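Left out: one protein chain. Kept in place: all the others.
And now, subunit A:
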Amino acid sequence: MADSGVTDEPGTKDDVHRAKTEGKELSKEEKQRLRKEKKQQKKNKEKKDEKASHESEKKKNKEEKPVSAAAPASQPPTQPSTQKAVPAPAPVPVPVSETPALADKPAKTKADLKAERRARQEAERASKQAATSKPKAPPNELQPVVKRLPEHVQVDNPGVLKKLAKKLERQQTPGCNAATNAKIPLRLDYGYKVSLFSHLHQYSRKAPLTQQLSIPSTVIHPAIVRLGLQYSQGIVAGSNARSVALLHAFKQVIRDYTTPPNEELSRDLVNKLKPYISFLSQCRPLSASMGNAIKYIKKEISNIPSQCKEEEAKRKLLSCIDCYIDEKIILAAKAIAKSSIEKISNGDVILVYGCSSLVNHILCEAFEKNIKFRVIVVDSRPRLEGREALRRLVQRGISCTYVLISAVSYILPEVSKVFLGAHALLANGYVMSRVGTSQIALVAKAFNVPVLVCCETYKFCERVQTDSFVSNELDDPDDLIVTRKGKTQLEHWQDVPSLGLLNLVYDVTPPDFVDLVITDLGMIPCTSVPVVLRVKNVDQ
């Protein structure tokens, strides 16, 4: 999972720093001022004869430098996406404020002044960054240096694969016999991968990871093995279901956990969970909601005070997990349903895509409130999840129509609203959801039909993505093979060297196609996702 909170960090860090270390900031600014004055004096000695009048103005500039230094700090919150560009606009207000001082100067020298000032400011900022980058690097890992890509999107790099294999080997569960050399097995890729997606893993469902594990699994807790199997076979599918099942399995793990002697629960339990998480991500890449749940649990575990007894600590953790599920999933669903029902009116024709547990919940709740509407369920191969959504809605008594995605432009003139579920909401406002969602949103936009995305806040992710290539999931290519009238055309697809089967799972919808995002915090536009993330970060 690419957890780099890219652009929010500088702004939040500066704000936080300023809030916490008010005194230090001022002293830093004073130091900066002194440094600048020293430099400026040197330059003044050089240019003393020619630009005597400029010196005084430059001094004024230097004094206003601290103001300008503060100005960029206040700008990032409103301009999060421009990191390096932040210094550039900053000089703009400074020269503007100086125009009264320079009014008596000819225009030609004003332009020169501006250029010189800008160049000097750039140089100073560069030197400042060089001087302070070392202490700042640990808290702020988003310096403009090469970012480390997560290994699950570098599958075509053999060096990265070797590192992954070594990491899995090293991740033995602590306390196990050194002689048994237990390690997490590495799952091998299957079949020919389409070149555009060769940096992603592609596994076969017929080669489960349990083949390489011992049967009474001692390395990995049985609940986690069961969960991994259910993930890889698709028995537990859907963002919410996967998170709930993950937390359920973690509850079993915590119940069966005993602290080894001379170890602290807060540190040892986190280490114990690491190989389990690697195992699960080998079975199926982790979803954004699972990632957030894992972060939460790890934080809770590390926050357990060391003098807490084991029984009490375990009880506390179990209740934390229950609390998380209640708040973030169950209550959030209720809140979202309540907001969404305001948007559904009598006589509506609602289009849904695939099987989203949240959207189904909303529609069932709306039906309970006796709103008269009908639903069109759009489905797509190979998963055909729409059939399950259709079953659930019809069972409640809602009148439904079922089409395949190829008919969506035919059916859209009848539709009044589109409700979509989301797998994750990215920090730049893009919606990551089941493959086909962006197509539906696009066609709906073309027909001027409002598109509403329903998503709980715990699925909000700090990742930024603008296309569906860079980070996605490749499912088993054999799922695309279908037998009709006794004939299976693609049965021997592996023998044809130029043929590749691509079974994508997710795609990314730009915020221009989404009209409203309904979350448990309220109804927000797509572009406000970074604000929610920032608020969440400050809360925590």
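Rule of thumb we're sticking to: a residue touches a chain if its C-beta (ideal position, glycine included) is under 8 Å from a C-beta of that chain, and two chains touch if they have at least 3 such contacts; residues count from 1.
The rule is simple: contacts and distances are computed from a predicted model.
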UniProt protein name of the chain not shown, from "Cell cycle control protein", "Cytochrome c oxidase subunit 2", "COP9 signalosome complex subunit 5" or "Translation initiation factor eIF2B subunit gamma": "Translation initiation factor eIF2B subunit gamma"
Per the touch definition above, residue among A:Asn44, A:Thr109 or A:Thr210 touching the missing chain: A:Thr210
Contact with the hidden chain (one of A:Leu161, A:Val270, A:Cys308 or A:Val394): A:Val394
Residue among A:Leu168, A:Ile184, A:Leu200 or A:Leu247 that touches the chain left out of view: A:Leu247
Identified contact with the non-displayed chain, of A:Ala111, A:Leu196, A:Ile235 or A:Leu404: A:Ile235
Touch list for subunit A against the chain that is not drawn: 208, 210-211, 213-218, 222, 225-226, 229-230, 233-238, 240-242, 244-245, 247-248, 251-252, 255, 325, 329-330, 354-355, 357, 385, 387-389, 391, 394-395
